[in-house]
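Left out: one protein chain. Kept in place: all the others.
What follows is chain A.
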């Protein structure tokens, strides 16, 4: 759990040298890049993933949706994702968690926190919302059982029948929350 909380908090920008340029200047370029990403997402129809800002005024809080890939236990299920961009995005990763309870070896069933390397130390400035959502979609079908957040899920992953029963027990339909 502790590992999770540390991973969720965005790393302070000043952990190395202070960022060049004022925060005001960078927020303009961040907003520009986020607008650019939103445009790209809407233009390219990626199957099973979508994301939009929560409200019109704030580009730094997004809501995304991931559908389980066909052929996996998550097929036919939709999961809502909260994305929060730090002011020094894209040099630090956005904070991402599942809003819909997700029974998965690398997802905390209570807080929705995700254990994924690219959202932590493997983050790169060239990643985008689209790449994050695609990675999460593939993570659903191919969990990293070596470093589990949800040990119960990791334990029964090999028994897909039992896993599905657990999955559906925790799953809340998307509709209630997205309304």
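In the analysis below, a contact is a pair of C-beta atoms (placed from the backbone, for glycine too) under 8 Å apart; a residue touches a chain by one contact, two chains touch by 3 or more; residues count from 1.
Note that in this section contacts and distances are computed from a predicted model.
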| item | value |
| --- | --- |
| Omitted chain, identified by the protein name its UniProt record gives, among "RING-type domain-containing protein", "Exosome complex component RRP43", "General transcription factor IIH subunit 3" or "Malignant T-cell-amplified sequence 1-like" | "RING-type domain-containing protein" |
| Option from A:42, A:75 or A:125 whose C-beta touches the chain left out | A:125 |
| Hidden-chain contact residue, picked from the options A:92, A:136, A:154 or A:167 | A:92 |
| Residue touching the undisplayed chain, where the options are A:37, A:67 or A:108 | A:37 |
| Interface residues of chain A (partner: the chain not displayed) | 11, 13, 15-21, 25, 28-29, 32-33, 36-37, 40, 88, 90-92, 122, 124-126, 128 |
